[in-house]
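Quick notes on the structure that follows.
Note that one protein chain of the assembly has been removed; the remaining protein chains are unaltered in position.
Chain naming follows the written order as A and B, and within any one chain the residues start at number 1.
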Amino acid sequence: MENAVTFNSISKYFASTHVQANQDVSFSIKKGEIHAICGENGAGKSTLMNILFGIEKPDTGTIEVNGEICEFHAPFDAIAKGIGMVHQHFKVVNSFSVTKNILLGIEKGPWGFTNAKKEREFVQQLSEKYSLPIDPDQIVGTLPVGLLQRVEILKMLAREVSILILDEPTAVLTPQEVKPFLQTLRTLAKNGQTILFISHKLQEVLDVADRVTVMKKGSVVGTKSTEDTTIKELATMMVGREVVFTVDKEPAVPKATVLEVKELSVINPLGVKVLKNVTFQVKAGEIYGLAGVSGNGQEALVSALCGLEKASEGSILLEGEDITRSDVLERKNLGLAHVPEDRINVGLNLQTTVKENVLMGFQRNKRFKKRLFLDQEICESHARNIIEQYAVAGASVNGEVGKLSGGNMQKIVLGRELTSEPKLLIVNQPTRGLDVGSIEFVHKMLIQQRDAGVAIIVVSVELEEILSLSDRVGVLCAGILQGELTGDQIDEKNIGLLMVGGTLDETNE
Amino acid sequence: MFEFLSLFNVNVINSSIRLATPIVLAALGAAMCNKAGVLNLAIDGKMLIGAFTGIVATYFFRNFTQVGIAHPILATYLGVLTAMVVGGLFGLFFAWMHIKYKVDLVILAIAINMLALEVTVYLMRVLFKQAGTWSDPSIVQLPSITVGWIAAIPFFGSFLTGYNMIVYVSWILAVVLSIMMYKTRFGRHIQAVGENIEAAKAAGISVQRVQYFALVFSGVLAGMAGSFLSVGHLTLFTRNMSNGRGWIGNAAALFGFNSAPGSFFAALFFGFADGIALRLQNVTDLPPYIVQLMPNILTIVILAFVSYRAKLRELKRTQQ
Partner (left out) sequence: MKRMSKTMALSALVPLCALILGILVTSIFIFLAGTSPLSAFEVLISGAFGTTGKVWPLLITLGQATPLILTGLAAMYSFRVGVFCIAQEGQYVFGAITAAWLGVALNLPPFLHVLVVLAASMVVGGIYGLIPAWLKVKLGVNEIISSIMLNSIAALVLEYMVAFPLRADQGQKAQSAVLDRAIWLPQFVQGSRWGISFVIAITLVVISYLYIWKTPKGYELRMVGQSARFARYGGVKADPTILQTLFLSGMIAGLAGSMEILGNYHRIMTGFSSGLGFDGLSVALLGQSHPLGVVIVAILLAGIRQGAQLGLQINLHVPRELGGVLIAMVILFIAAENVYRPYLEKLYDKIHAPKKELDHV
């Protein structure tokens, strides 16, 4: 088989961040295959793809496309050679229809004008040709993530590309959306497309790819055919050591009830009831996993628990005390800590120092005050303690948080939230976007806290995370707590059933 | 009961349309910039510069060139053209600074607005030895053009004609821009750039070209609006002649949700508020200051309403 793309010793150095993103990368991709590229965060996968798509230029090395050496100055050049890329964060114009988005930049019509009818027909034919059904008139802003991705893929196919790059395509999909998506990839490959996709979900890679290339610290570790490899081997290649996939933990020893939520409802600013009469309890020393497809009330529940959003009905009791009407700081003082989903925009302020970041939430605490003022010495030693205790690499008390890596940022957030010795810890998507090493660290931390007697709620859309951490699981669907699972009930099948609105009784039948 | 109707007569409508014209031009430019995602808050300053260069250039062409001496009206048209070119050059400068050097447009706008206010007075004093107002008897006002067959239309005819060139141009522009935004490739590209730069880039659209166009275009319009004030509406220049019209244009663009027809009618609305305020001043005992307050207060009230709607819309979008 011919090669679609060949990388010849590509190197790329970023002077601004002193990172050698790619070092002498050479491998090739065969025509018509599905080729996966795996590696931890910062392994250089995205940089390599950006070079192939013309977003970055390599310092040295060449790229051959269909046997011809090519030099790309902009994505435009890459598209002209038949290379298309679907980014992890979709680049769509929300207010435009599907048709307008797909044809953005390659509109059909005479003399600079557009012809709506022609465009619509074109999109319909395209979607039929590749069997990717979509409504051409729908406004893109109202589409679910899975269909958005389809729009992005169609956008590239409309440009008649033959090599499709997908940057972590499944990271944004819900578990139900993943299977049909992988099927789509196979169909595309059958139709002659060459597919290159970045992922660090190894099971997926083995399921769908023909070959896989593993990268580490900017270099290629090796390329394997998926038929002759295993998850364990790939993981070892990625990390450079053996990785423990199951989290080591003793059975939980739950103690007194810490959190009691009764008939809690939340109405959002648009007047929609996004959380409906949710009731559950969490005990000290257990991890309560909250599963569900993203957007089914998790946000509202977490916000209501933390005091960021008002409860319209029901009550919240923390260690028997009614905190339904308390504000964020009052709840914090009573022992509630919260690690938010979006650590970059919500959990941290990237414009300021570590010292000021770890003060947030404690600024009115007596411990940090000296009469009217903040006690600078105590603030500094507080920051120093967190940096040392959690081994935050590259951080200094007065250094900017924005310069740290994702894993180290999460350590700062965790450190800040845990120093108050909370009774209840709520963590939302704790490992999103982190590499394998950091995930291990965060999971260990959570188990350690549980064993120390903290009540923990883990909200995650990653089923694996819920399965490996939780002692009990609650599943949210459309704002309703669809069901709770304990002990042996906790498995993928039961959770999946509850996630889509089913009940456990059906499984028993 | 219908006494207030006496406020409206042909004169009021005509003068309102004239008062609205610079606001229309400012609003069309501002809307274009907002659509392209480059906030242009220097329209007022560029308008003031346009007013000054418009009248100075007219004076120059009228008295120091053969063409101008022979055809005084042509000198005025050349003056307007000069104002447009200068306005466009300032727009180009803005675009260059912002796109090439990532200069903050808001701070740049503040500097240009302040510079326009001070430089025009300074030059008026240095060149013409006048402190507050400057005019020259040789300058001919931009002529009004009455189209016979339009004037003959019963009732509406008298509102639709009898204005100078710039008024008609502002109307034509409103129509052309509406078509451009919704029916052409370039219009679609502008909207894409304004809503999501990354999406536009990924689709191979030249973001720079769109932003350069928007800023230069709005500069040209601001220059034209300024010359309308100094040689179209009157034939003089006074300190701070734009008097916040550019800002009202910005508000009108927001009021019209940055669409060309929307901003056009919003600007007309502000023009009518001005015209009626003037009329009120003539027929009632209200102190002039109170009447002049009305467009300002109206702007804030309308902005509040519009912004709240936009905020709800945004909320709806993010909650989905």
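Quick notes on this one:
What we mean here is this: a residue touches a chain if its C-beta (ideal position, glycine included) is under 8 Å from a C-beta of that chain, and two chains touch if they have at least 3 such contacts.
Note that the coordinates shown come from a computational prediction; the quantities given were computed from them, not determined experimentally.
Across the entire complex, the residue among B:G157, B:G204 or B:G244 in touch with the chain not shown is B:G244. Touch with the chain that is not drawn comes from one residue among A:H200, A:H338 or A:R472, which is A:H338. Touching the chain that is not shown, out of B:F64, B:Y122 or B:F156: B:Y122 (per the contact rule at the top).
The missing chain, though absent from the display, is touched by one residue of A:S26, A:Q363, A:T486 or A:T503; that residue is A:Q363. Looking at subunit A, the residues touching the absent chain are 306-308, 327-329, 332, 338, 340, 342, 345-352, 356, 359-361, 363-364, 368-369, 372-374, 376. Residues of subunit B that touch the chain left out of view are 41, 97, 101-104, 106-108, 110-112, 114-115, 117-119, 121-123, 125-127, 244, 247, 250-251, 254, 287, 289-290, 292-293, 296-297, 299-300, 303-304, 307-308, 310-311.
In this section, only the chains that are shown with their structure count from here on.
Chain contact summary for the complex, subunit B toward subunit A: residues 183-186, 188-189, 191-192, 195-196, 198-205, 312, 315-317, 319-320. For subunit A in complex with subunit B, the residues that touch the partner chain are 75-76, 79, 87, 89, 91-96, 100-101, 104-107, 109, 112-114, 141-142, 155, 268-270, 272.
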